[in-house]
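Dumping the structure here so I can ask a few things about it.
Only a single protein chain was left out; the remaining protein chains are all shown in position.
Chain nomenclature is as follows: A, B and C, assigned in order of appearance, with residue numbering initiated at 1 for each chain independently.
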Amino acid sequence: MRRAAAAIGSAAAFGALWLVCGVAPTGEPPAPRITEVAPDGPHRVWVTDRIWRHSALFDGDTGQVLGMIDGPDATVTPKLPLHAHRRGEIYSADLAYARGDRGERTDFITIYDDRTLSVTGEVVLPTRTGDANTSIGYAALLDGERFLATFNLFPFASVSITDLEKRIFTSEVIITGCAGIFPIGERRLATLCGDGTAAVVELDEAGHGRVAAHSAPFFDPVADPVTMAGVRWGSRWVFVSFEGFAHEVDFASGVPVVAPAWSLFSDAERSDHWRVGGLQHLALHAASQRLYSIVHRGERGSHKAPGPEVWVYDLAQHRRVERFALPHFMAAYAAPQFGIARGGWLHRMLQRWLPSDGAHSLVVTQDDAPLLFVRNAEVGAVAVLDARSGEHLRTLDDAGIAGATMGVD
Amino acid sequence: MRRAAAAIGSAAAFGALWLVCGVAPTGEPPAPRITEVAPDGPHRVWVTDRIWRHSALFDGDTGQVLGMIDGPDATVTPKLPLHAHRRGEIYSADLAYARGDRGERTDFITIYDDRTLSVTGEVVLPTRTGDANTSIGYAALLDGERFLATFNLFPFASVSITDLEKRIFTSEVIITGCAGIFPIGERRLATLCGDGTAAVVELDEAGHGRVAAHSAPFFDPVADPVTMAGVRWGSRWVFVSFEGFAHEVDFASGVPVVAPAWSLFSDAERSDHWRVGGLQHLALHAASQRLYSIVHRGERGSHKAPGPEVWVYDLAQHRRVERFALPHFMAAYAAPQFGIARGGWLHRMLQRWLPSDGAHSLVVTQDDAPLLFVRNAEVGAVAVLDARSGEHLRTLDDAGIAGATMGVD
Amino acid sequence: MTEIDARIERAVRALARRTGRRAFLARLGALLTGAAGLPLLPVARSAAESPRAPGPDENIPGKPGDPTDCDYWRHCAMDGFACACCGGSASTCPPGAEKSPVGWVGSCHNPADGKDYIISYNDCCGKGWCGRCGCNRNEGERPDYHWVRNNDINWCVSAKSLVYHCSVAIVVGQATEPQPER
Partner (left out) sequence: MTEIDARIERAVRALARRTGRRAFLARLGALLTGAAGLPLLPVARSAAESPRAPGPDENIPGKPGDPTDCDYWRHCAMDGFACACCGGSASTCPPGAEKSPVGWVGSCHNPADGKDYIISYNDCCGKGWCGRCGCNRNEGERPDYHWVRNNDINWCVSAKSLVYHCSVAIVVGQATEPQPER
């Protein structure tokens, strides 16, 4: 009640304003209108920023921001928002401390309406969600949009399952020695294990889960590990190793079946030091079976280095079909700050002429005229390429400060 | 208990490591040692960053960071830490939401040990602390280090009083139409009011307060308002108006006494468009009675523009005694990122040769060999000048991303 | 303070003492309009109106200008991220952000019709920093104690959450005098 006692100062000040400024009011009052995100478009991408601690939804055709979803302040990177298109909801795996950086910790899934982007609910988790530089595979929506899985790191590796229909936490599945969540069905997910296998977690109808199967070992976690940035191809996931070998694991049946690995590089390319690298460094256009891989020339230990080119592979034929050169990201970002007109002739030329500073991450839309979004994790600009020709169509400007991950909406 | 069930993965992984890597352990284990901040030095400055949401304590002589104090995630800028040297504590006016950017709000004063910079307590406030671009005058320690005052904006302007000895909130004093906290005694503070006066709030022994007096009106809040960036001069505060007039208000007696205003600019300088401007744009070295003012050439409405020069005034004589040219802040900050050696010949020359991009803020230490710290609010570098000669001694590098305020420790 | 200001303040105080904050804000507009023939003030409007009433603030002849640009005519006392770059527009908050009931004002000159308009700037709240199209212009801007014209204050103090996202610039009406600087 006492708290309620005001806006007094404001009201008084506004009164004064009227006298000072001589406002002549129009007949109609101005109206606060609610902005909504228009229904789904095929070329939308979430761009996550670890400094702003949010993910911005961009329209790849216009370069406009449609809205934003906040991540937690307490993590090193926000997890990508997960969009359940059928249910009309967006989920964010969040957590907060009662006193900002200390005090009681609460982990929760925030539920947003996908048109108004306002909070419509939350599910508090009894587990502690993990956090990492990219957090790729740390939160995922299973097929059918009923179950959401989050990855916990400590005190042991486990997966938490949330039932989105009932809005309840249902179970924690221990996956000791494994990491990541790779959805493979309505009640099935895969994870990568330190013994070189992929494991399968199966849920029952109530969302209680268990580790149901392991694949045969298919990679060496020390000598040539596969990265977490795998891509889904129907019932299969494709993982690529540090040394550039593609491993396809098919989860269609009970026990995962591993296909023979194939090389992304010829011997000549290998001796020329071409390697895969980056962070979210792989993307797949499922319909055309095109695999997009960021590549650079470097030595062992450069597996997180940005790459100046994207090599495109036909997954069915195991052969390269395209090489795309990337623009210069810092030129795209910074040149307008030195008075060079954004999108003008010089701006475009600078991006094209300068040898690319390289990309860490890319994603591709899944429609018939797909767009490839490519970013350098330390530059606030995302390049939009025609995924078929590699043509640099436009740049998503002012796209944050730093961050590695993107997600097709 | 279930939560406790692990580090299993870690332990297993560490076991594996031992086999893989062939660790030959040394006899002694490595030790976690606790770092402490050494006792007070005369040249320490807090540099607040609104992107990192903290204040870093720099040693102005070495350029080293000694430690950091976090601010809240929910404000647009952290308030400066307040150091009670005698009690050995540092205070931060904080707040947090239960769900990060939503949920229940808690306002509190965090109490840190000034050597370990660890949290030793907190005082929860029933009031809602205000927040602004600089938040200058939004939190202050009164003389004697017993009472801390925070400024609340909404639903009405008020001052909250915290008793630091008892670690309790004691009262809220309504100061309708006024803003800011300017300490003038152990149980007295001043505030600036929209009617052109300064008001005095007095506390009783228990920390309950009331508005005890107003000065006569001494400025026009619309035609030529004084800025919030006033500086204390014993029992007096010096405020400077947009048009460059210095107003000295003496709070030694019950009713504040206002001295006749004097001009920081000659008529010739005025017609040459010299103006005061910036954010924390004034500093005072009390012993030498030197007033430091950031100046630029501009028009009305440029009162927050950065200035390329600092003009130094003798407060007793009301006359300018020095003009300091400032270095180029962006060159200081960015040149090392283009491969120019930090502190090297070219780096120094660039900072000196390029016309300064200007400073928004400055503070000066109060010792006999005072340092002047100067910053541009959008550049992560703070210039350290000899406050007597204006010589650019060094730069505090990597000093954040953006922020307007600094505080001598 | 003038006599009319004092009268308003006394009435507002009396009302505020008897009512909750939201109800208070909703009734404030009516009070001010009825009591003194004053225009509906921006402070009152935000809270009092139906959230979907159509607004006339775009009904100004001439080129509308680019609300993502800091040089946009309405931005003469802007400080913050332009909501038009964040999923909103010059006058509407982005999806999921709440417009602050209280904001600050400026008087900006519209080159399209040569007239001055009172602009109500409001912060959009409850989401973190948008981070796009940051803009700071200070024509007619005044210090914190004259808060109706102060753009430093995080006006999300008046919203459900203090967390600042971006700012909108809404045309309130035509000004019969330019802002103090002119």
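Simple rule for what comes next: a contact is a pair of C-beta atoms (placed from the backbone, for glycine too) under 8 Å apart; a residue touches a chain by one contact, two chains touch by 3 or more.
Nothing here was measured: the structure is a model prediction, and the numbers come from that model.
Under the touch definition stated at the start, the shown chains contacted by the missing one in the entire complex are A, B. Contact with the chain not shown here comes from a single listed residue; of A:42, A:121 or A:194, that residue is A:194.
Of the options A:179, A:201, A:282 or A:387, the residue whose C-beta touches the omitted chain is A:179. Only one of A:105, A:166, A:208 or A:319 touches the absent chain when the whole complex is considered: A:105.
Within the whole complex, the absent chain has one touching residue among A:48, A:110, A:227 or A:395, and that is A:227. Annotation for subunit A: contacts to the undisplayed chain at residues 74-76, 95, 97, 101-102, 105, 128, 130-134, 137, 153-155, 176-180, 191-195, 221-223, 225-228, 299-304. Looking at subunit B, the residues touching the absent chain are 1, 3-37, 49, 51-54, 56-57, 65-70, 73, 112, 115-119, 398, 400-401.
One rule holds for everything that comes next: only the chains that are shown with their structure count from here on.
Farthest chain from subunit C, judged by C-alpha centroids: A.
One inter-chain figure worth recording: subunit A and subunit B are separated by 38 Å, centre to centre, where each centre is the mean of the chain's CA atoms. One simple way to say how far apart two chains are is to compare their mean CA positions; for subunit B and subunit C this gives 29 Å.
For subunit C, the set of residues that touch two or more other chains comprises 1, 9, 16, 21, 102, 127-128, 146-147, 158, 180. Subunit B has residues 74, 97, 101-102, 154-155, 176-177, 194, 222 in contact with two or more other chains.
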